[in-house]
Structure formats: C-alpha cells, structure tokens
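The complex is shown incomplete by one protein chain, all other protein chains being positioned as in the whole.
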Amino acid sequence: MKMTDHGGSISTGEWMYSLAHKLFPICRSLTGDGVRRSLRLLQEEIPDLQIREIPSGTACFDWVIPDEWNIHDAYVMDESGNKIINFQDHNLHVVGYSLPVHLELSLDELSEHLYTLPALPHAIPYVTSYYGRRWGFCLTEAKRLQLKPGRYVVHIDATLKAGSMTYGELLIPGKDTAEVLLSTYICHPSMANNELSGPVVTSALAKMLLKQKNRRHSYRILFLPETIGAIAYLSLHLDAMKSRILAGFVINCVGDNRTYSFLPSRLGETKADKVAKHVLKHMAPHYKSYSFSDRGSDERQYCSPGVDLPVVSIMRSKYGEYPEYHTSLDDMSLISAEGLAGAFEVLKSCLNVLEENKRYLITTLCEPQLGKRGLYPSLSTKETGKEIAMISEIIAYTDGSHDLIDIAERIGVFVPALFPIVHRLCEAGLLKEVEEEVKIDKSHL
Amino acid sequence: MKMTDHGGSISTGEWMYSLAHKLFPICRSLTGDGVRRSLRLLQEEIPDLQIREIPSGTACFDWVIPDEWNIHDAYVMDESGNKIINFQDHNLHVVGYSLPVHLELSLDELSEHLYTLPALPHAIPYVTSYYGRRWGFCLTEAKRLQLKPGRYVVHIDATLKAGSMTYGELLIPGKDTAEVLLSTYICHPSMANNELSGPVVTSALAKMLLKQKNRRHSYRILFLPETIGAIAYLSLHLDAMKSRILAGFVINCVGDNRTYSFLPSRLGETKADKVAKHVLKHMAPHYKSYSFSDRGSDERQYCSPGVDLPVVSIMRSKYGEYPEYHTSLDDMSLISAEGLAGAFEVLKSCLNVLEENKRYLITTLCEPQLGKRGLYPSLSTKETGKEIAMISEIIAYTDGSHDLIDIAERIGVFVPALFPIVHRLCEAGLLKEVEEEVKIDKSHL
Partner (left out) sequence: MKMTDHGGSISTGEWMYSLAHKLFPICRSLTGDGVRRSLRLLQEEIPDLQIREIPSGTACFDWVIPDEWNIHDAYVMDESGNKIINFQDHNLHVVGYSLPVHLELSLDELSEHLYTLPALPHAIPYVTSYYGRRWGFCLTEAKRLQLKPGRYVVHIDATLKAGSMTYGELLIPGKDTAEVLLSTYICHPSMANNELSGPVVTSALAKMLLKQKNRRHSYRILFLPETIGAIAYLSLHLDAMKSRILAGFVINCVGDNRTYSFLPSRLGETKADKVAKHVLKHMAPHYKSYSFSDRGSDERQYCSPGVDLPVVSIMRSKYGEYPEYHTSLDDMSLISAEGLAGAFEVLKSCLNVLEENKRYLITTLCEPQLGKRGLYPSLSTKETGKEIAMISEIIAYTDGSHDLIDIAERIGVFVPALFPIVHRLCEAGLLKEVEEEVKIDKSHL
C-alpha cells in the first residue's frame, strides 16, 4: 500500500481509511498484546516508529502503571449450550480489564454483570474497569430483553498480571530543537471515529513530515494509551517537553464528515490556539468551538497546572457529542476517506502555518522604495492600489511584535497568502526574521 | 429580645425590624445626644461595641469636627397660640443644625425659612445645614398652603457649641490580621430605609460574626456619622486600614423589599467587587448595577484617591432612587423584616465567600488518580461524567492563580457549591492553600 498526496495509486484519505480497516478488529486496551499488534502494524508503514514498554508497577506522578491485561476468549452460554454473548463476535462484549471467571449462575445473578444502553437498543456499549476489580459483559438492550430465566455459564479467559504498558514514539528532528507535539491514543477496541481515526491521521501526518525537506521544527509524535499513557510519558519527559514544545495537538475523533470541532488549551492563548483558530476560520468556518471545560482527552494532562503545555484539539465530531460515541455503532461506516482527509488537510495546514508563521522586522526606517526593486508599479493611477494592499500591510506591521497571522487577521486573508510575498521581501533584503526563543517554563519544577 | 438564625423565639428579620423600631424616634444628627443614645441602645445588644468621642475643632484632613448640636424643642406658633409646626410631632420639622432662635415675624418673613416638597405634598422633607449658619423648618406642602398671613412666633431651643462627635466601633479579631470593613451611618433622624436599615443589618451581622468560631479574617465594624465620621475615622486609622483591609461594605438602604442594588468601588476591580457581583448574580440575579458616578455615601471617602480601600455598597432601593428618600415617607412602613433579612442574607453570604474564597495549588503533576482515593467512580460508562464536572474543573484550575470564584464562574455555579469538594480534596492532600498576602499600598503616604 502506497500513500500519495498527489492522487497517485491511492489518495491519502483512502490510505488512512484502509489502515483503519486493518486496525479495527484488534482488541486494544490500556495494556496488552492488542496495543503491541496495533503499533507493529503502524511500524510497517513508519519504520522509524519506536515501540516502548513501561513495566507494571512503575510510579508516574500520582499513578502507577497497572498490570497487563490480555484476553483470549469470553462468552455467556445458555442451558442449551448456545454462546449467546460471544467475545469472538465483537470485542466490545467484554468489559475492559474484566477478571478471568468461570461460573454458573442464574439470570438474576448474571444481570448484575450486564451493561446495555436502553436509549440505543441496538448498540453494544463500551465499558471499562481499569482500576476496580470486576468482570462484566456488554450487549444490546434488544438482546438483553430476550434473555430467559435459567442457568448460564459465564467464561472469561483473560490474564491480569505484571507485565508492561506499551506505547509508540517517533521523533522527527528539524533544524531547531523547538518541537511540535502530535499525540493520539491507541487503547480502544473496535471503534472507528473514537479511536482509529486518530492513529491513522497521525500516521499520515508523520509520513508527510518524514518526506519534507528543510523542516524548521522538530516533531514529537506519540501513540499512547489514553490518560495513563500521557501521564507516564510526561513523568519521563516533562522537563524536555516544557522547554521545547511550542505547540501541540491531541488528535482524536477526526474521521467522520459531519462537522469540525475545536477545543482550546487550558489558558487559551497559546500559539497552538492561535494557529488552530486561524486555520479553522479559513478552512472550516462553521466549526464548533468548545470550552476547555468540555475537555475529555489527553489535553487534561498536557494542560494540567504545572505541566501547562500549549496543546489544543482539532476534531471532526467530538467525543461525547455524537450518538454513536463509545458504542458499537462507532464503526467503519461512521468514518470515511473524505472525513479523514478533511481533518488531515486542516492539521497539515496547521503544521505548515506553524513552520512559516514568524515575526519579522523591516530593515528600513520609513516605507522602503518598492518601485526601484520592481516590487511596486512605477505608474501611479487610481487603479493600482489593490494589488499592493497585502505588501503594504506587511511592511507596516513587520515591527518585530506582530507575526504573520496577526497581519493576515488585520486584512482578513488566510495567512498562507502572505508567505510568497514575505519570501520575496526577504530576498530583497527588506525583511529579516526575528529570532524566536522557545519559552522555557520551569515555574513548577 | 433574642435573635436566632434558626427561627427560634424571633427571626433575624424580625429582630432587626424591632431594633429599628426602637431607634426610629430618636433625633440623630452629625453630633449630639441622639447619636449617643442610639449607640447605647446598640451597645445593649452588642456589649463589645465601643462608643468614642472626637472633640469639636479636631482637624481631620481637609475638615474640622464641627460644634455639637443638641435640640430640645422647636415650634412655629400662630396668633391663636397654636403650635402649627411642632418638633414634638416629627423631628424632621426642624432643619438639622438650626441655630437657636426666638422671634416674632410675618408670614412672608417666615416663608424664607420654610422648606417643602411641592412634588410630594404630604411629605416633610429632610434638610440640614451643617456648615452654613441658618435656621429653618420643614413641613408638608399641604400644610404650607394653609398658612394664613399674620404674625408667627418662631422658637428653636437648641445648642450649638464645642463638644464632640460620637461614633461606634467594634473590632472582631480573626485568625489573621486581614480585615473586612463594615461601615454604616448613624446621623439621620427618623428615617427607616435610609438610615436605620443600615445600623440594624450591620448589628445583626456583628452578632452573627461574634458567635462564629474559627473566623479567618478580622472584622472592623463602624457606626459613623456620614461623611465627616468616615473622614475623621480615616484620618486616625489610614495606615492601618490601607495595610489590612481586604474588602469592605458600606451598609445603607438595606431595608425595603423592592430590589437589590450594587455600587462598585472607584476602580471597580477589587476583591469586594468580585465577591459582591458573584453573590448578587446568584442570590439576586435581577439586581440593579450602578456606576461609581452614582455614589453618594461613605464610599466617597473610602475610595477617594490615596485612600483607595476596596469598598463597595450592596443595597436594596438605593438612596436617591426611590420616591420616599430623604422625606418623612421613608418611615417604618417602608421597610420590613423580609426586606432587612434579604439584605442580611446577601451580606452574610459575601462574608462567608470572603472567608472561603482562596487560591489553591494542586499537589500533583497531571491529574491526580481520584479513583484510588474513592473520589471517582471506578467504572467508566457514558453516564458517569456529570457528577465529576465540578471536581474536574477544580483540579484543572487550582494553579495558584485562579481563586474559587474564578472556577465557579467558569462552570456557572454559585461558589459555595465548591467549598465541600475543596475541603475533601484538601483532606486527601491533593490541594494546598496558597498563602495570601494582603497588599500593603503605601503609594500615597
């Protein structure tokens, strides 16, 4: 399978959809072989991807890496020997981190371990119990209503014991050490928008970045189990991340084609917020803007007090906001090549803008004479004004304190329109780049 | 008479109304025995209240304590010997600080000394002349129209001579020296909303505070003649007040039941403004918000340049904004136990919020694991999200720079709802209080 940006053998959208299709059946959880198999599958596409393990019991800030969970089979069998709930049919049927069990019990006893969604009678809910020792099965409300009184055999063939937590990491070095963070999660079984859209869009961005020459920034790309994965990674790399990361994106729920969503950083005024809002305003003007109070993914860790990384989330339909969320209805029919490609293009544009959005200083006092450099029409008439409005705004605001987005916002254009003009002015020696320091925040250390 | 918050022998509202009723007939002025008698009556309820005197002639910033004025009797008698205007009927009949006089004169001559309100023909106006040497009588326009030409005997038995100005002061010490200021005035004769509602609500707050254990702040409670009283007090205590007072309230016009009003501090961004606006938004959402340009009471002194104390005013119907203001119609029928109790509850809530509204710092990096402490449901389903929204917002914003009101405002709840959660998180060791310094402003000294 070969991805191309230029409509070759397969479009980027189709490549992402096809990769999600391969990952879909695997039963992922916080830990275990499902995660490892998923990451190895991504590694086939991105050979530089590093797969790392952190042993169970390792302390990470307020948390501890849990035991590793692996599941091989599970079912509920009725008196006639029919497996009426079967993990082999759908891996959402088993509550995540269920303890191994083999029991015979009555329908009443069984019912205490069954989870359904009466409001969505044909959906299997997604339920986990990472830190409480339980077992349980999830099924549709429709099937639950058919269960008859009687004796049932419950069988869960799973192991929960010391092992490790697995994650994937890719560092793509650029000209400077300032980093852009892309973080996605890889811990949900068989769900498409939340979660597989995240890893496949992130993989496509990684492949695109690896092909680029002359990248200015470095890129830190993470495939982590949600929450504990981000906490564990931060506990290992907090100092480096605080001193290097200039913007970051949590990439999740980027696969459907219904809307675009934006979730700001905690304090709301970072470079990531600025770039994301400018790009969305021009590429997806009807996007839905959420508050940080609506957060639910790893921005909770990246933006927490004392961590305070400049991280936002750009999504299609946001977790918790679409009916199929965290159920078996969030399947491969919910996402599409078009949906994935839309998110890819917006995020690609954000990365491009981050590369190019600098502050410049004009090298002359007063306006430069553009005419003698062939940058301005030498004949002044009533009509020649428009074509130089952009150049005029650039030379007026490259004062070292406005960046290119600020200038684009003043005149209502999408900032990439300014990039070629800025390059021409730099070549003419009229602008020079202002050196940017990555702020090093050690306030909490 | 015994006050109780819990509906015992008498409600707080009824206690306050009854106290106002006892104070109503006394003829108060800037100085004199009326003020002394009123303060002694309050002292019966609050034995710790200190009654203090400042001698006439004492310089206080740009002012001087005036001579003491006492009035014993006054009337206007017609040719038939009828006392047609009689101080014994209503103490508003005499212009405050009138000079003693005994004269016979014509109606025309008399008329130059009569004050009425033609727009409110049945109201006796309230008129004073503290710093201009005059005498005069106030009466209803209706009565003035009945006066017939003829000779009248005018008699005012008053003294205006060196003495002192009287005020009341109560300091209730707390755990720290930071102080909350409650200031009310006690210089108006026989008017209910403006003025007796102020001293009685302030007295009820004082009694409540004296009963509380473990107060964090100290409380400085003042019963002063308006303007000159506040100026004199500030001239004696400016340094201490500037270094200690973290919030203050001018308490006046808190007795009727028509509306709530808010008057901000001069610069508008103090802790007192923040607390008052938050409390009113939740307890009296339709309150009327004024500008500091609408000020008229002792915030004029407390907020003046170089004094700059963080003082606001929470009122029911504001002075100058209700028709009965500064007339005999502002009587005991205008205020009620309910009206007084409403203001009491709002101010009590402000004091409570000031005690509890702190800044905290979360003690973990990344989110704490709430589950292992029993602070979070261990089973994650689609439905468990709501109950932890408040806890989630607290742990995200206890970064040392947001206080609890900031966090409550983010999620639209009244801040007392957060207090028990914060206490639980403190007990679990997850939050620690940020030490607050009372800003010491010596800019003008």
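We just call them A and B in the order they show up, numbering each chain from 1.
Assume a contact is a pair of C-beta atoms (placed from the backbone, for glycine too) under 8 Å apart; a residue touches a chain by one contact, two chains touch by 3 or more.
Just so it is clear, the structure is predicted and the values come from calculations on it, not from any experiment.
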Subject >> Residue among B:173, B:306 or B:429 that touches the chain left out of view >> reply: B:306
**OP:** Would you indicate which residue among B:47, B:132, B:149 or B:285 is in contact with the undisplayed chain?
**Re:** B:132
Original post:
Given the contact definition stated above, which residue among B:86, B:235 or B:352 touches the chain not shown here?
Top reply: B:235
Subject >> Chain not shown, touching residues in chain B >> reply: 60-63, 115, 117, 125, 127-132, 134, 227, 230-231, 234-235, 238, 266, 291-293, 295, 300-301, 303-308, 320, 325-326, 444
Subject >> Positions on chain A where the hidden chain makes contact >> reply: 361-362, 364-369, 371-372, 378-382, 385, 389, 393, 395-400, 410-411
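As a convention for this text, only the chains that are shown with their structure count from here on.
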**OP:** Return the distance between the CA-based centres of chain A and chain B, expressed in whole Å.
**Re:** 56
